[in-house]
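First, the structure itself, so that you have it in front of you.
Every protein chain of the complex appears in place save one, which is left out.
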């Protein structure tokens, strides 16, 4: 994220990530928001509820009795033609898991703000990506962010993206690190956002009595496969839409977003690949090492689903050693981002690398610069373990 | 699966996969089975319910009001010290999704028989692996089978495995292809199975009033990570237990099971890697091509979680071209087995291969020998696409 | 294919559920008193009341494209005006 | 670490919730009539009735290791035998 | 026609609820009892009771591995003639293969409904025979008997034993034996 | 002590429910209003109202990227003296750094409780001052005022403006101004 | 095809021969001329009417998963309110949910309860065939005591379901909604009348409609009306309504037929007539009588 300020178009505020998302939602003006509370998503929905109670937004809020119903009501509202949003975390994402592939399978433009958190058991309410990784294959677009500013920007971008692509989108922030941390956030003027996102133009809507549609059909052996391939194709198209929207968004905000953020990557021999809030800590570490003359760099993935295999493969082609840092556990397998990076290298036909897998920040564990230094040291020493290493 | 019959120890029956699993369950004598019906798992639970109604088994069956509760009751029963089992499919697996990482996180030895099926939307009740892939990262052991015989054998193996390893296990059969197809199944004598699986020796049990335990604690930032690493370690140990149990099982049954099944693989240049029922069709195709002098072979994965990266890498090291056939869609990514195979090759330090990704059998679509021939032809021609190909 | 399998009603795509029938209801329009009971209960909505000769009351008429031959109509008819034929 | 985080009660591992206290209840045992009301309602289970001098009735006694200083006891005491101190 | 080919493939046509599943599984059980390998599986649709449906059956001396549906059957059995109105039951049946139909119509009339089919047609009055013997229409037993005769995939006696094993308790010895007799009658029908 | 280092790091100690969050965020808002960058975040535990807790605050002229908790603060503010019984509030505070404590005790008494600490200790009677000015104990405002004085991370006036913006509507102009005065008093306290 | 009756749900669906569901749907929807939007739970109705590429539905219709019909309706309700506010629609349609007993008594109960609490504007119709039929006939919370089902089968050591069915009417009534009623597809006029009242209710309303199923209950495909009638004539299934808390029995059965009359028409109760289970029938009769009495008392005093 490039923080160049366009003073005249922005208001600078101190907001936490939850508030930043709520602020973006307010400007987006959803017709319906159906939610169920769970830490650390509550900063979003409580802020929004208060905005509504104070007459700052007209959204119909449904305080449901569970996440399964929260997403179900969102489906109903979206299918009815409304701009429909929700928000969740952790156990909530899994409670509604049954409905998630339904949303994507139906091609409903649903926006779900996620504040990511560890999964039970044991119970832990802190930040990590285990929850969003658990639902990564459900046909939802997943956009990661680093700071509260990204939480704000990504929410606006996500809304436009979902309505343009007909694929549901999750802007994701790291629980607590982003959701509960107050930071400087540049907020756009309401009218600018309003005109940027426009109005939802529903192609099919239950409320269109002149064109009665049937949503949620049964597809037999003879047709289901085709629907799914179509869905995969629609997902692939998201990349193009996303890039386009990022360009447009840069125009109104002065802030650049994109599939990836390459930080001092160009000439880097030793590269860390990762997503989310902890990238900030890595950037500081990169600067420290660069100051010592070490050629280290960071590749931060923003668009995780659909995964930009090709672009990643290209960005990393020149690197000597690569460490992939996942903020999610893997049981009986390698972690998701690591596997996606391996796949990227194969996609790019770049087979020379040994790539190391690290897992950090599980259950809200603090990741310190010292951890990152250790990773870079491993890379420098060519210590590429075949096993996962944990930054505990 | 090696079908050498040891007549004196076995009874040969015509059973479908659902019945075969129910038969294994009857012999295992679970204390508690908590279930909720869903096609194509119903063949298991209905058969078992009838056995109970006829006094053939004493299991306490709980007919719950949802899958979320089915797994919750199973958790309660297992934590209480009982041998507890359940069964599900598709939407059912996702309905209970919230509870699945809880079972594994608590280290509860739960056995869940799965008859795999497509996920909504659109609705489709037919076979594929989309459902089990959706829950593959939840810390459960996943064992795939090909035929009804495997459904039977794997259920017994799984029970022993879960109680030995303290990790929950899913024996998986392909919905309909296995669950609803009547095949020849060799059933062991009741006493043999009973003595093979033994009695559950619960280390911790809620019913042990002398040692009152607290299950399901809250682990803060300071401890959660360690619990999860321990869990990953326990998962890794499963491979050894599994191999050991397979050896023992071969002794009582004469049937060999193991991490992998290599079919005409030794000298094969062109190899298909896959899991589940459709392997049978591939074997027939391999034979056809072998008869034409083509060096083709099949690697069938049985233990999918924990994934045998090393063993797979070794088995495939000599191959020229490899096609990985996934029976699950991938949206914005590459499919799971494909990525695991790529990872295996990197683990094995074997970087020479180009590996092709195919997706087949989605939503119960029939996969014909003609499809498989096409894949082998691609391999022969060196047509290794960078994109997923669909065998529609 | 329609995105997400979202469709609109189009009778031309309907299966002819008449194919299911192995017994066929036949209305004796002269016996029928036009009470509509059969039409109300027909599970397949395939009984229409239509003009018959000079009769004042419309009489039951069956749409065999969709009639599955269940025999509910014959059962509920108060005057047994419908019989099920092979 | 215990597998799955399954543990047994072990008071030595308990946080001293007395650290939370910024007001401290003090029982005037001579005023206390031993009615147990405070003990019953104390959210932290930290009031025990113990022998006091020659009194027949046991008197309220507070376990400051765990008393969080909420003041419930003082509130419910019918004879105001407990006062909250800074 | 003997079980001389590697795998014998049969399709049964019927309607949901008419017991085609039981029929094909009866043969499957009998074949397994004889030490053979089988795969018996329905075509699964969402169809409800009354809708046309079909069952696939493979029988072999060797392990059957393919999971493909039967697309090129050796024999087709039509348990309910009315499904022929909407289904091409003789699809992929060639001139050496057999179509068995439960009907009171003549062979010729049946052939008119599958004009492209050049193999032999066996018409069996399953309903009539079963009403005679059992007292109510249960054509499946009769047709199975006939199928066994034609294909020899299992011994008649194996099928009878299986039937007895499963049904004696459920429907009583008397009715069981009547069913077995109906099957035998189908076997004898030519 | 000025905002001369790249990033200024502060820890607030208090109890759940005592408004440490509001206090640290007030400064964060003021800093942002001055064009600075901030990160203000609590240490999250499951603790309920009454349990000791802490807040972290970073302020900088430049973008703050690290997500690490503050482990080596420049200043520590103790809003509730009683937490010192169970927490080492001066951990990693070196001799050039400052510990501000809300207390009526003497500096010396406080120092006895952090014997390893060599830097300067500021004792402010937040409760007393706020009771005097506002009429009820609201030590946070006083302590914030003092913190601003000591660190100059924001202008007193910015903090006052932020407070006015947020609270005037909620608690009325009168009470708001009293709070601002309490802050000013803290600022002036030495 | 019957023009009027198939105005909203056309022919061409794949319900079993002689299924009682379609008549319920057609007559409930015929009770209003206002626009409607349908939210359907997974189950026989859904699966048989929406097989791609054909839908029998001529009115807007949505299905997503099994247990969420009421929650989906909640979303539609909120959407309509929002779209009214912003002037994108002129008039809200009446939202009608259809759910089977499984989707209502069991897996969809919580969503229903939440939607009732929040007071959305919708009618929920539960067609009650007393079992999970779409999956082949398993026990549900609505399955009556003693019935033989696939997951609570009768056998050597079992007489079928050992528990009483849930009293869904009372559960729903506990939510204090304005109108709810119990009806029976065999009494179409009763059903139509109640549907009309329910559709005219502002806020949530509820109908529980008995729907004999040929497959689970095991009776000839021509007999759903006859079997349904017996359910009411034996007091197994009284017809009543609750308006603003007030109970009205719509067809006080003076001389109820013995419960055997109902039970014996159905294969699912066949095992009860054996020597071993005879007592169960006495038990069932007692429960039916006690329930009828309780209901009568409520009608009297409310």
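Each chain carries a letter (A, B, C, D, E, F and G) given by its place in the written order, and its residues are counted from 1.
Keep this in mind: a residue touches a chain if its C-beta (ideal position, glycine included) is under 8 Å from a C-beta of that chain, and two chains touch if they have at least 3 such contacts.
Since the structure is predicted, the reported quantities are computational estimates derived from the model, not experimental observations.
*Asks:* Which chains here would be touched by the one that got left out?
*Replies:* A, B, D, F, G
*Asks:* So which of A:22, A:78 or A:121 would be touching the chain we can't see?
*Replies:* Hidden-chain contact among the options goes to A:121.
*Asks:* Using the document's definition of touch, tell me which of B:11, B:195 or B:214 contacts the absent chain.
*Replies:* Within the whole complex, the residue contacting the unshown chain is B:214.
*Asks:* For the full complex, which residue in B:60, B:190, B:287 or B:380 touches the chain that was left out?
*Replies:* Checking the options B:60, B:190, B:287 or B:380, the one contacting the hidden chain is B:60.
*Asks:* Which residue from B:21, B:38, B:82 or B:185 sits in contact with the chain not drawn here?
*Replies:* Only one of B:21, B:38, B:82 or B:185 touches the chain omitted from view, namely B:82.
*Asks:* Could you pull out which residues of chain D are in touch with the chain that's been left out?
*Replies:* Touching the chain left out of view, chain D contributes residues 2, 5, 7-11, 13-17, 20, 39-49, 63, 65-66, 68-72, 74-76, 84.
*Asks:* Contact with the hidden chain only, please: which chain A residues?
*Replies:* Considering the whole complex, chain A reaches the absent chain at 35-39, 42, 45-46, 49-50, 52-55, 61, 63, 65-66, 91, 95, 120-123.
*Asks:* What does the interface between chain F and the hidden chain look like in terms of residue numbers?
*Replies:* Residues in contact with the chain left out: 16-17, 46-51.
Note that in this section only the chains that are shown with their structure count from here on.
*Asks:* Looking only at C-beta pairs that count as contacts, which pair of chains has more of them, B-G or B-C?
*Replies:* Between B-G and B-C, the larger count of C-beta pairs in contact belongs to B-G.
*Asks:* Tell me, please, which chain's centre (mean of its C-alpha atoms) is farthest from the centre of chain G?
*Replies:* Computed centres place F farthest from chain G.
*Asks:* How many angstrom lie between the CA centroids of chain A and chain B, rounded to a whole number?
*Replies:* Centre separation, chain A to chain B: 31 Å.
*Asks:* Centroid from C-alpha atoms only, then distance chain B to chain E, rounded to Å. What do you get?
*Replies:* Computed from C-alpha means, the inter-chain centre distance equals 34 Å.
*Asks:* Among all residues of chain C, which ones touch two or more of the remaining chains?
*Replies:* Each of 4-5, 7-9, 16-17, 20, 68-70 in chain C touches at least two other chains.
*Asks:* Would you pick out the residues of chain F that each touch at least 2 other chains?
*Replies:* Only 44, 46 qualify.
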